[in-house]
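A single protein chain has been removed from this complex, and every other one stays in its place.
Chains here go by letter, A, B and C, matching the order in which they are written, and residues are numbered from 1 within each.
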Amino acid sequence: MGARYFGASVPRIEDPGLLTGRGRYLDDIKLPGMAEAAFVRSVHAHARIKHIDVTVARNQPGIIAVLTAHDLGVAGKPMPQFAPSPLIKQQRTQHVLASEAVHYVGETIAIVVGDTRAAAEDAAALVEVDYDPLPAVTDLRTALDGDAPRAHEGAPDNHIATMRTKFGDTDQVFARAVHVFRETITQHRGGCHAMECRGVIAAEDEISGQLTVWSSTQAPYMVRRMLAPWLGLDESRVRVIAPQVGGGFGPKGPTYPEEFALAQTARLLKRPIKWVEDRREHFVATTQQRDQIWDVEVAADANGRMLGVRGRCLHDNGAYLPYGLILPGTTMASFPGPYALEALDITLDAAFTNLTPTTPVRGAGRPNVAFMLERLADRIARELKIDRADVRRRSFVRKDQFPYATGTKARDGSPIVFDSGDFHSCLESAVERFSDFRSRQEEARKEGRYLGLGIASYIEDTGLAPFEGATVKVQPNGKVLVLTGAAGQGQGHHTVFAQIAADLLGVPIEDVSVVSGDTGSFPHGIGTVGSRVAVLGGSSVHMAATRVREKALKLASEMLEAAEADLVIESGRVHVAGTDRSIGLADLALRLDGVAGLPLPRETEPGLGATAYFEGRALTFASGTNLAEVEVDVETGTVKILRYVVAHDCGRLINPMLVDGQIRGGVVHGIGNALFERMIYDDSGQPVTTNYGEYLLPTATEIPRIEIIHIETPSPLNPIGVKGAGEGGTIPAAACIISAIEDALTPFNVCIAEHPLSPERIADLIDGAKAT
Amino acid sequence: MKPAPFAYHRPNTINDLVALVASCENAKLIAGGQSLVPMLNMRYVIPDHVIDLNRIESLNFIRENNGAIEIGAMTRQCEIEHDQLIARRAPILQDALRHVGHLQTRSRGTIGGSLCHLDPAAELPGIAALYDATLHIAGPRGTREVNIADWSLGYMTPALEPDEVLTHITFPLWKEPHGHAFLEIARRLGDFAIVGVGCLLALDRNGAIARAAISLVGVSTAPVRLSDTEAALIGQKPTESTFKAAAEHARTIECLEDAQISASYRQRLAGVLVARALKLASARAEITK
Amino acid sequence: MTEQTAPMRERITLTVNGTSVEGLVEPRQHLGDFLRQNLGLTGTHLGCEHGVCGACTVIVDGHPIRSCLMLAVQADGANVTTVEGMAKADGTLHPLQAAFRAHHGLQCGFCTPGMLTTLHAFLSANPNADESAIREAISGNLCRCTGYESIVDAALAAARIMQGGA
Partner (left out) sequence: MKFDNSFVVPIPPAEAWPLLLDVPTIAPCLPGAQITEVLNPRKFKGRASVKIGPVQLNFDGEAEIVDVDDQAMTARVVAKGNEKKGRGNASATASFSLAPDPAGAKITVETELSLVGSIAQYGRGVGLIKDISNQLITQFAKNLESVIRTAAGEAGVEAPVAGKPISGLGLLGGAIKAAVTRKFSNNPS
């Protein structure tokens, strides 16, 4: 079997509908009798609710219901914990509707159901909530101080959990190190900002009692798992469908209060109800990420080789814990980066604040750790006056060390092992594109222009456990159907699954269709988080399609009376090589679908199909190095990114064009984190950047072309040799841009240990450095 | 994010408009709507009546008259952006328009809407200030004129009575050959200006500065003309040190601050951009000499 | 239900994708909602409803506009083209649509209709646009997926085809 599609830049099978306005996103779904909902949300960051008066609101035209927690029967019934952990000291999940207290601006208090969204908004503005404001925790730096206000009234403190990752003897390594440097590093939160906001439709079928929930989610199976027991329903009575989803980027992974509220309200009112998050709601009600403060030390030898890292991280989890400790956990799992450290000792404390809760946003904790480690690497270079790339060269895990046990341990206690990689090749292939940079930099400085070259390397643990699965089936018309639990949000999963199946079954890709994200069409799934779908979903399609292929060959060999070894599958038919004898997959499928009175061949299960699950027993590690060239206008502090190069290793490429798309989008998200996106709250916890004029996403004019170099070290851990590619663009990008800015400002001796950086902040840094 | 309900009116003539405006309580006029509709959608502004100016044909024109460019209040930004007369006679308007929102908002946005909305960062009021423009007002008491210097009464508050409407704007053109420059720093192209600087500069036969106009947007609630700086420039040679001195002046103007931008940063940019705009305008003035 | 009076509605007539349509709209309903809800043309997407993201861009009388910032009642008598009106009746994709597919100019597809309509109007008026002009033209369209480069490449390729080149 020669790969025809695997490895080729195949145009996506998803595109024709999306290009002609026929994508079916959540808000495009219209059900008979469907009402629309709006939520009354907290305007306070922290307050007791004294009273909620809905009488005026209820009497507005076009209003069907205005429901509080008590009306909905959900008071005192918080949402379940998605990811329980014994480390959690204070178990706090949000109530579907708050009835006693609110803990961040945007928290749901009441649901208003009307004939139209506009009518629901009219009435929502008339719900009177009488609050008793309480002091709010809005500053992570002091959140764990004894005298800090409590994010939750009556709590002993704001401490959620302490996590620690450690190997080697840090005391000894730091004691004998020639160099030890200490840094305080700050990273600020941003949002997901998928162009499609979240949305939910819930409808209960009166006769069957079946509850169907459409949700713009990354994880429909998780929504079902959370909803069914909470509603007291068998899982079989709850079907969750993710329609076309307009981007996810992490925050569409958790299950939200709105999903619970819509389900409960639809059942209560006995009619379908839709809620579509508007952009202002998205700014307060969809989870955010990246607030962390690091106090760390790095030990290096005389040549600048990194020996050890130790320190503490303060992590802001916002007002609740909707996702257990998964987000801080991804921070800890990102060590030791690509570096062969002798010792590591990191302690993380997660804290509650009265801000929007945090869960993973593209990269999760990894961009944080990459930023921290890369700032330390640059610090070593600066202090030792050596090339920044040399610190990496000397500190990386070498190619001959793979598989490499990092020293860290997985949650089950097993050692973490880098399965494959070639960190040095990634580095050198990117570095060589800037061989003339230093001379250009010197020339430019003579003209008063400040160029900088940034560098950042990273690893990404991908293919997160436990599993994804797929059914591959040849239909009686010869066309192939792939059913899978792994839903997509624009990555092109259907295309890559179709590529894999089409190759194995010898059919044109046009003959493969994929159905995903519907708990009613495939029994088990986890979700599209942590760059895991190509690895686990792709492998499961490969396994299932391989079984179908074997089944087809076995049956064809009987029907064509030829040895299996002599058979080839091409253009939807099984041929006896070198003859004109053949049989169509359609005929085989028809045969196995069965005809009354005609027994199936012996030891053959019905249907020309198979189901397989691929279990991710160990992580597969993607890696890479980014370089960026910037110019800083030192008078205004503005930054122009002139060039950006990514050298990237995600194992074998199923579809290079799609991988490039993932990388470019990811890099631009990271550039947003570095230069543009800042979610600002005032001291009382009011968010003040709740529109796109003030919260800035990167735009086409601010972004350079992104050059991509692929290094392929196939993963030995899965049958197709792939590693995840969804977040690798984002992970190093902020670190790379900040590195470049710092490099440009070397003549001013500016040191940068934070992001995002506004032009004003850059100007202040220059002034501050001049002054010292 | 849907607006609160309102009644809608669509007059066809200025007279009908003036009558309507006088008869509607809590009304908002909609021109291009590119600032108003977001405020409606976000329910910052909740009018009982919205009066649409888009069908009043007589408010849409660009013409030269008596040494001045006259632009009707409902002339769309994209029309000014591509107009040949403007390109010849007041190209700085087109330079500034490149920074006004985006392709799609300039398709609807109007010059009159921009002047009446009077956002502190808006570019077009800054150009009006640069030219000492006159605003022509119609109302139940007849018509009147307001100089741009008297137009702002405060934050987003033009000198317009509730029953009056802006009909057109007159930009007196400079008779002498001159150079122009419009420079702006915003976070991204099309964003609200942190600071924008417009500059017109004429040189005499000896190469000294004969006339100068400098206007800044973004720094205060209304465009700021640097009259003292302009006066000090007269007779000076257009050199780096002249520009530097002007920049020093610009750095001392009192500036607004908000959640993201401090006053001192605005002052810094005012200085930098004034120097750069003067340099560019004088280079262009050299060519026109 | 209440006895309060129904909101005032206005009757409008306009041409959408070459077909004359009528509608009864509340004055507060914006054009984007009218296209989506009243006409079922759900290809026009609402991404921010405050005029920044560009996903709702449609072409009105030849100009790309944000349909969340234009009241439906204002479109009375207008000629509107949405993404649904770009392909030929026989299903042949517009050169821009084909180029978007060939260059992977879309991922989640949510910003795509706005990108397509913006570029359709822009390239029709500026057939020789270069990369920087194209980037400027779509600077009012947010995309979180692609990083824009593939969209720019698609636009450059489509511009060549729209001019009758290779």
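Rule of thumb we're sticking to: contacts are C-beta pairs under 8 Å (C-beta built on N, C-alpha and C of every residue); 3 or more make two chains touch, one makes a residue touch a chain.
Worth saying up front: this structure is predicted, and the values here are computed from it rather than measured.
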Exercise. So which of the visible chains would the left-out chain be touching?
Worked result: A, B
Seminar exercise, completed: By the document's definition of touch, the residue of B:94, B:236 or B:264 touching the omitted chain is B:264
For this session: Out of B:208, B:232 or B:256, point to the residue that touches the absent chain in the complete complex.
Result: B:256
Seminar exercise, completed: The listed residue (A:218, A:395, A:689 or A:758) that touches the chain absent from the view is A:689
For this session: Determine and list the chain B residues touching the chain excluded from the picture.
Result: 4, 26, 28, 39, 42-46, 117-118, 153-157, 192, 220-221, 251, 254-260, 262-264, 267-268
For this session: Provide the residue numbers of chain A that touch the chain removed from this figure.
Result: 43-44, 105, 124-126, 128, 131, 133, 280, 680, 682, 684, 686-691, 693-694, 763, 767
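Note that only the chains that are shown with their structure count from here on.
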Seminar exercise, completed: Whole-angstrom distance, CA centroid of chain B to CA centroid of chain C, is 29
For this session: Find the geometric centre of each of chain A and chain B from their Cα atoms only, then give the gap between the two centres in Å, rounded to an integer.
Result: 44
Seminar exercise, completed: Check: chain B positions touching at least 2 other chains come out as 1-5, 38, 42, 188-190
Exercise. Hey, what residues on chain A touch two or more of the other chains?
Worked result: 118, 278-279, 691, 693, 699, 701
Problem set entry | Touch list for chain A against partner chain B, complex | 116-118, 121-122, 125, 278-280, 635-638, 676, 678, 680, 682, 688-689, 691, 693-694, 696, 698-699, 701-702, 758-760, 763-764
Exercise. For chain A, which residues are in contact with chain C within the complex?
Worked result: 9, 11-12, 14-16, 18-25, 27-28, 30, 59-61, 63, 118, 193-197, 244-247, 249, 278-279, 489-492, 657-658, 660-661, 664-669, 691-693, 697, 699-701, 703, 705-706, 729
Exercise. Once bound in the complex, which stretches of chain B touch chain A?
Worked result: 1-5, 38, 42-43, 185, 187-192, 194, 259-262, 265, 268-269, 272
